[in-house]
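Left out: one protein chain. Kept in place: all the others.
For reference, chains read A, B and C in written order, and residue numbers begin at 1 within each chain.
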Amino acid sequence: MKRIGVLTSGGDAPGMNAAVRAVVRKAIYEGLEVVGIFHGYQGLIDGKMEVLDLGSVGDIIQRGGTKLFSARCPEFRTEEGQQKAIEQLKAHGIDGLVVIGGDGSYRGSMKLTESGFPCVGIPGTIDNDIPGTDYTLGFDTALNTVIESIDKIRDTATSHERTFIVEVMGRDAGDLALWAGLAGGAETIIIPEVEINMDEIVERLKSGSERGKKHSIIIVAEGVMSGAEFASKLKDLADIETRVSVLGHIQRGGSPTGRDRVLASLFGAKAVEVLIAGNGGRAIGIQNHQVVDYDMNEAFDNHEEFDMSMYQLSKELSI
Amino acid sequence: MKRIGVLTSGGDAPGMNAAVRAVVRKAIYEGLEVVGIFHGYQGLIDGKMEVLDLGSVGDIIQRGGTKLFSARCPEFRTEEGQQKAIEQLKAHGIDGLVVIGGDGSYRGSMKLTESGFPCVGIPGTIDNDIPGTDYTLGFDTALNTVIESIDKIRDTATSHERTFIVEVMGRDAGDLALWAGLAGGAETIIIPEVEINMDEIVERLKSGSERGKKHSIIIVAEGVMSGAEFASKLKDLADIETRVSVLGHIQRGGSPTGRDRVLASLFGAKAVEVLIAGNGGRAIGIQNHQVVDYDMNEAFDNHEEFDMSMYQLSKELSI
Amino acid sequence: MKRIGVLTSGGDAPGMNAAVRAVVRKAIYEGLEVVGIFHGYQGLIDGKMEVLDLGSVGDIIQRGGTKLFSARCPEFRTEEGQQKAIEQLKAHGIDGLVVIGGDGSYRGSMKLTESGFPCVGIPGTIDNDIPGTDYTLGFDTALNTVIESIDKIRDTATSHERTFIVEVMGRDAGDLALWAGLAGGAETIIIPEVEINMDEIVERLKSGSERGKKHSIIIVAEGVMSGAEFASKLKDLADIETRVSVLGHIQRGGSPTGRDRVLASLFGAKAVEVLIAGNGGRAIGIQNHQVVDYDMNEAFDNHEEFDMSMYQLSKELSI
Partner (left out) sequence: MKRIGVLTSGGDAPGMNAAVRAVVRKAIYEGLEVVGIFHGYQGLIDGKMEVLDLGSVGDIIQRGGTKLFSARCPEFRTEEGQQKAIEQLKAHGIDGLVVIGGDGSYRGSMKLTESGFPCVGIPGTIDNDIPGTDYTLGFDTALNTVIESIDKIRDTATSHERTFIVEVMGRDAGDLALWAGLAGGAETIIIPEVEINMDEIVERLKSGSERGKKHSIIIVAEGVMSGAEFASKLKDLADIETRVSVLGHIQRGGSPTGRDRVLASLFGAKAVEVLIAGNGGRAIGIQNHQVVDYDMNEAFDNHEEFDMSMYQLSKELSI
């Protein structure tokens, strides 16, 4: 292994730049050269790449987004596209590739690994939905962005004694909604992992209101339904008036938190070590407080059990 | 003047608590008693009030929302409601009233003043839409909330080379959108004070795209149309794909900025001075860097001219 | 167990309020009564306490500091003081006590437990220096406060091409300095766990300078020496000019991060469960991603081994 590539792919997440920096610096420390590939798999196919040195990753650890850009790439899903990618990698003398992204990005990198080109994946997505790692890069930053928003919305909810519905990202996963709801002191949290019970929700709101609770925050994970849809359900079922706030893309941006930067540094360095050890098809993660690498195929497992205890706690604390 | 009341009314705005604190402390400093009236005009009619001392406004200068709560009050628009309010004020030995809110709140206080009960208004609204004052309380905080959001959205817009539409509050006024757009480096700003020219906007986006500009931020003031509506116009007219972010109620909350806290302190103190001087029907404001009081009727003037120079500058700087 | 007490003690840390809230709500959920004890052990001796209901912990999850106050209490170190405390607890019908604080607070609670009164400890300190738990409450918030400060100092360091020394809290532990240094991209990190090598540090600075690196951030943990002392060492040894920034008490305050709020919620609930199960002398913590309780005496163990890998990584990434 003399020369490795690094790219970011899929939805951007805070900490991607910090991970790129760690890959570059660790690789240089280990005597390797690093090539940055721009615009994800599309840029790989198109050969948009350049050598990154220490200076090229200076002053980026704190930046949101990704300096390597990201893009969708339907072409890469074809075998032809994958062959082009491998040709580009070989033409540029690249021996291994670090891919930073979500599960779509992982699937792409598995294709390359299966074709004989070793890839390692770093989990970069705010959704925290990659099996095999307790946390993904960007989740902690997004969590803080969401709770800062909830804190602001609570100001207005309290002042006007209103019920607010806050729609939170997370695709099919409820982690962001659950953590943010618990940390934000939300009265109700609706996530894909728990079947929605409208009667119970209405009951809670009404009994709270009878006990004198005049304002309320409800968190809805986008994977269940939209905030607007939930609002109209409450209106239809029980004539409850609410305001809806859709946090949207602000959840994807911002300077990464300390934890996301540390995680990015650990993940980036580990990815380089795994490549040097000659391993492809591995995913990097943190399991039980340890940075690990594991078979990337485990990251595609959809049957991970959801830990109900935190959800249960959120209900107990919002009585 | 021995005893004054203070209430907050209309949409809440950061700095309202700081203004209440200033009213209370300045009044006590001047030897007056202060009564806090809860839930705006509704609470006034219902007699929901209590004496505020120095301690009751401790640790609130930095809090968003309003500790006095706010509420809509259709009853107060009737003459009967206004009479009830005056009776409550008299029953509680209150000689003058400070009302913190927007133009609806001002109209209410003019009714009381016209009925012989002296009121003074402090402009509290993020919309910056009250004639006679260069700034309203909350505008500066909302501005910073919006640009922090734009900074985050730009991370994602840049990484994915997309065009984002950001819908910003402001009711019929474009100040928040214009300031935030200028401060956020937005490529296009759409405000009610300037007629929209879709052809020009499309032209700008296309020529920018041709020159290599791959991402773009468009700010739309809610007073013009919704972000979603604007997005579908762009799609229909020119097949331009965009993402929409509606900032919503986060713009109303949050800890007030330094400037909003200072302004709140100056406004609160001035309001007390004006009441002590025996004047009702006055609005407090800042004009040309001076804290002033002026005839509240001027605050209802809709014909204030809009300063086009900042809008023009925003276009020049976003070439 | 029918009635439990809760107090905060030692240096305050962000998340203490969230932990108090969780203790109160979980206990009420479980059918217990909760008494808040003000001003730490001193207040316990003096009987400064009152029953806390759901409303009394409303709107505090996001507040820094501690609503229960904290204080030093030399009297409590005496057997007589401890007896007074137990008498107060009995007089108020309290059956168990949750103590939120650092190791000094833990020692106090062990005295009570040994005297037959069951106490459970929640680790609340920004220093992250309590054996048996991977994280203490407040550490994550302090980390983010420090890196925000470093990000600001870097602006000025870069603009003026200067070397800055940033002194960071942590008592005898280097965790805060190490995490913040890694997350802040510091060039040099000086912590108590690693012997200082001035020659190497000077060498690094000089070779960096020769390679064109014009600015540099050095993090010094207060447990090693003060920033000023380190600056004069650099000046004396190698005539290197630096600026010093002592972050000081801002590291102790601020609204807790999402993670600290979640941790506080988990810890508070667990503490109540442990008390209900009849166990005293237990400390709550998080170990390998699991919330646990363990013998509090383990928290006094000073021989925990320091994980050198993160320190080593910080050097590799700052080449």
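In this text, contacts are C-beta pairs under 8 Å (C-beta built on N, C-alpha and C of every residue); 3 or more make two chains touch, one makes a residue touch a chain.
None of the values given here were measured: they were computed from a predicted structure.
Participant: I'd like the shown chains that the missing chain touches, ordered by label.
Facilitator: Hidden chain, whole complex, touched shown chains: B, C.
Participant: From the list C:Gly36, C:Gly96, C:Gly254 or C:Gly268, pick the residue that touches the absent chain.
Facilitator: Considering the complete complex, C:Gly254 is the one touching the chain left out.
Participant: From the list C:Lys2, C:His160 or C:Lys235, which touches the chain that is not on show?
Facilitator: C:His160
Participant: One chain is left out of this view; which of C:Thr136, C:Ser149, C:Thr188 or C:Ser265 touches it in the full complex?
Facilitator: Residue touching the absent chain, from the options given: C:Ser149.
Participant: One chain is left out of this view; which of B:Arg25, B:Lys48, B:Lys111 or B:His160 touches it in the full complex?
Facilitator: Reading the full complex, the residue touching the unseen chain is B:Arg25.
Participant: Contacts of subunit B with the missing chain: which residues?
Facilitator: Its contact residues with the unshown chain are 21-22, 25-26, 28-29, 54, 59, 61-62, 134, 140, 143-144, 146-147, 151, 154, 158, 179-180, 182-185, 255, 257-259, 261-262, 265-266, 269, 287-290, 310, 313, 316-319.
Participant: What residue numbers in subunit C mark contact with the hidden partner chain?
Facilitator: 8, 11-12, 14, 63-66, 69-71, 145, 149, 151-156, 158-161, 164, 243-250, 252-254
Heads up, the rule we're going with is that only the chains that are shown with their structure count from here on.
Participant: On the document's contact criterion, could you list the chains that touch subunit B and likewise touch subunit C?
Facilitator: Under the touch definition, subunit B and subunit C have A as mutual neighbours.
Participant: Could you please state the distance in Å, as a whole number, between where the Cα atoms of subunit B are centred and where those of subunit C are centred?
Facilitator: Once rounded, the distance between the two centres reads 39 Å.
Participant: Please tell me the distance, in whole Å, between the geometric centres of subunit A and subunit C computed from their C-alpha atoms.
Facilitator: Their C-alpha centroids are separated by 28 Å.
Participant: What whole-number Å value describes the gap between the mean CA coordinates of subunit A and subunit B?
Facilitator: About 35 Å separates the centre of subunit A from that of subunit B.
Participant: Find every residue in subunit A that makes contact with two or more other chains and list them.
Facilitator: 151, 154, 158
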